[in-house]
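The structure that follows is given in the form of structure tokens.
Here the complex is missing one protein chain, while the rest keep their positions.
Chain nomenclature is as follows: A and B, assigned in order of appearance, with residue numbering initiated at 1 for each chain independently.
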Amino acid sequence: MKLTLRIWRQKGPEDRGGMVAYDVPDASADMSFLELLDVLNERLTASGEEPVAFDHDCREGICGACSLVIDGVPHGPQKATTTCQLHLRHFRDGQSIDVEPWRAAAFPVVKDLVVDRSGLDRIIEAGGYVTAPTGAAPEAHATPIPKADADAAFEAATCIGCGACVAACPNGSAMLFTAAKATHLGLLPQGKVEQDTRVDAMIHAHDEADFGGCTNTGECTAVCPKGIPLGVIGRFNADVLGAAWRGR
Amino acid sequence: MKIAMALSGAVLLAYLTAHMLGNLKIFFGESSFDHYAHWLRTIGEPLVPHEGTLWIIRVGLTVSVVVHMAMAILLTRRARRARPVKYVHRPPVQGSYAARTMRWGGVIIALFVVYHLLDLTVGVANPTGAAGKPYTNVTADFEHWYITAIYTVAVVAVGFHLRHGVWSMTRTLGRQRPGTERLMGRVATGYAVLMTAGFLSVPFAVTVGIVG
């Protein structure tokens, strides 16, 4: 099949950047979207041009590296699917597709489609962990955890840290990511103990990293490749308010 | 900031609910409705002076509106800052329209409230403009289809705003758990539909001629 890509090219953080159109006449419906870029890059290399820079690693939907906004939608049109798992059979022959990087103040563009997502790491560093020293843990069976809690914690824990939620949110907010992590840890007895300080630290780190405020728009959950439910934000808000209340 | 937004929204919400219910009194006839308007001005008398309680309400409302709008502006500016470069390909709406239209919806409502005050409270924009005779004023209004249209647009905007507003408020205030999420969604929708219907019933009733 033949596709036309309009891709955001930007030489570096200081460059203004703009869309550039490329034809890929030899695409196949079995290709993944990233393989389409591989094919294009191979051609650009052959003609001496710089290939399009984009983030990717596992190519199986789990590392969270891939990060393309395809026709305005982070990770493209297929629900619950990362860019690397999106295949061209979901596009029409002859279609023209716009490809852009994640856009947010907290995610400055490094080059072309590659952005800096270290803000997400800073949120975790602020409190996204259980203070469990290595080497001297209690017996794993000492604390049974109700299956429902364990399952709900797992659901929240499946977040791959891709940042699509931020890319989709009209406010550039990372609430879904932050709340998913806080929910995962807060639901487990091991993590409950320090939930107050955790959520307080995480929301501050979130705001300091230039992410916007959540107004419950719900775009984030719609694009989240792991389908993290919006409910985690409600729970997180309750925890933040509760922490503030108990802190007084 | 979000909390101020939600709390001020909640005050407006309470007022609006009361207001809608009050408006329904129009179905009980002119005197009932006018009496209600009069009563509004005399609650608490003689403890508080004439229109005292009303003014307290008005002050409360004004404060809420100011806070609410200020917060809306701040949040919007923060959102702009958080996405300094826009997408070239404008993102299609993935979530809900009600959510995506909060800001413009809010502006429409604000404009409407100004007009509405001039219309029914101050009276300058009213076809009759009879002070102390709200029933007359209201019925005079909705004899004209375009005024009905203005109100309809505004009330529908309010409906959307409330649908998302109520739902969002419960979330912001952390009153939602993953389990209660769908329930809350339905409550919000139901509430918004009731409010819209309640408000709309008056102008349509007048226009169609059931009242007046």
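Note that a residue touches a chain if its C-beta (ideal position, glycine included) is under 8 Å from a C-beta of that chain, and two chains touch if they have at least 3 such contacts.
In the analysis below, contacts and distances are computed from a predicted model.
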Pick from "Tryptophan synthase alpha chain", "sn-glycerol-3-phosphate ABC transporter ATP-binding protein UgpC", "Cytochrome bc1 complex Rieske iron-sulfur subunit" or "succinate dehydrogenase" the UniProt protein name of the chain that isn't shown here. "succinate dehydrogenase"
Visible chains in contact with the missing one: A
Out of A:Val99, A:Ala153 or A:Ala179, point to the residue that touches the absent chain in the complete complex. A:Ala153
Just one of A:Thr4, A:Gln95 or A:Gln190 touches the chain that is missing; which is it? A:Gln190
Provide the residue numbers of subunit A that touch the chain removed from this figure. 12, 28-32, 34-35, 38-39, 42, 44-46, 48-51, 53, 55-65, 78, 81, 85, 87, 89, 110-111, 114, 116-118, 120-121, 124-126, 128-135, 137-141, 144-147, 150-151, 153-154, 157-158, 160-161, 184-185, 188, 190-191
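Just so it is clear, only the chains that are shown with their structure count from here on.
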Just curious, how far off is subunit B from subunit A if you go by their C-alpha centres, in Å? 37
Using the touch rule from the top, collect the residues of subunit A that touch subunit B in their complex. 6, 8, 19, 69, 71-73, 98, 100, 103-106, 152, 168, 170-173, 210-219, 221-223, 229-242
List of subunit B residues in touch with subunit A within their complex: 1-3, 5, 75, 78-79, 81-96, 99-100, 102, 164, 167-168, 170-179, 181
